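Beneath this line is the structure, given in structure tokens, with notes to follow.
Only one protein chain is missing; all other protein chains are in place.
For subunit A:
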Amino acid sequence: MEEVPQGCPGTGSAQAGRGASCQGCPNQRLCASGAGAAPDPAIEEIKEKMKTVKHKILVLSGKGGVGKSTFSAHLAHGLAEDENTQVALLDIDICGPSIPKIMGLEGEQFVEDNLGVMSVGFLLSSPDDAVIWRGPKKNGMIKQFLRDVDWGEVDYLIVDTPPGTSDEHLSAVQYLSSTHIDGAVIITTPQEVSLQDVRKEINFCHKVKLPIIGVVENMSGFICPKCKKESQIFPPTTGGAEVMCQNLKIPLLGKVPLDPHIGKSCDKGQSFLIDAPDSPATLAYRSIIQRIQEFCGRHLPEEGHLISS
């Protein structure tokens, strides 16, 4: 799953950590001690915990700042509008936890009775506290969130991720590997600078065999509030998500235009869907949420379904 030295004998092999090609590999000592061969017991524990969680959706993007947290929050809000649907939102962006702010939470974990949130942001005592952690410590936190939080009966668990394809993403997929992940929603903006990172994220999903529910193109056009004419602030110079999705044969779930009220709602910690029910952005979000629900409804969890790592 990870990049390995050429000729890596494999972490489960008898030669693990001992072969010539193991020299210089950061995992050499670990493999030589036999630790690589034994599966992490947390994976089974998490499998047990996740038995009461029906659907799991990861929100990913290779690129930062495209609106993953904004989308995750509003996906959660949208699903939770039905009071019979239990929704949980897990923020695994350890260094930049935006979800508490966007959801208007200072430490409480419940937005509504049926919408619960977990984030490292709740564990920080000051808004200036920096989480300056290396990979292994971040992984430990993610393991704790998945294993030690009492999720209860949940219809949808939404996992908001940081940008990139690194520790957090590998850990999330690894720790959830013995449960059924419905799939990933991938967020992008229209310009090539975003798409080039998003293609890497799509490749990551293929590598770890994570199904892709589809792509959302955010900040797709801006309607001037004064003259109502449209401009492309982030021009889709290579055809935007539409062309990328056609080329990679992945569904485009929808395009969300830039509405200045979205930023304002997030800053206030309120649901944009409620603040601006008639905005074209709200209509776009609702249509995308419905498509995600339909996808999850078609792909029901099977007992013992495995995502191979």
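The working rule: a contact is a pair of C-beta atoms (placed from the backbone, for glycine too) under 8 Å apart; a residue touches a chain by one contact, two chains touch by 3 or more; residues count from 1.
To be clear about the criterion, contacts and distances are computed from a predicted model.
The chain absent from the displayed complex carries the UniProt protein name "Cytosolic Fe-S cluster assembly factor NUBP2", chosen from "Cytosolic Fe-S cluster assembly factor NUBP2", "50S ribosomal protein L20", "Adrenodoxin, mitochondrial" or "Protein phosphatase 2, regulatory subunit A, beta b". The chain not shown here is touched by just one of A:167, A:182 or A:217, and that residue is A:167.
When the whole complex is considered, the residue among A:48, A:82, A:112 or A:267 that touches the unshown chain is A:267.
Interface note: of A:42, A:105 or A:131, the residue touching the hidden chain in the full complex is A:131. Mapped onto subunit A, the footprint of the missing chain covers residues 1-3, 26-27, 62-66, 69, 94-96, 98, 101-102, 127-136, 138, 162-167, 169-170, 189, 191-193, 196-197, 199-204, 207, 222, 224-227, 229, 231-235, 237-238, 258, 260, 263-264, 266-267.
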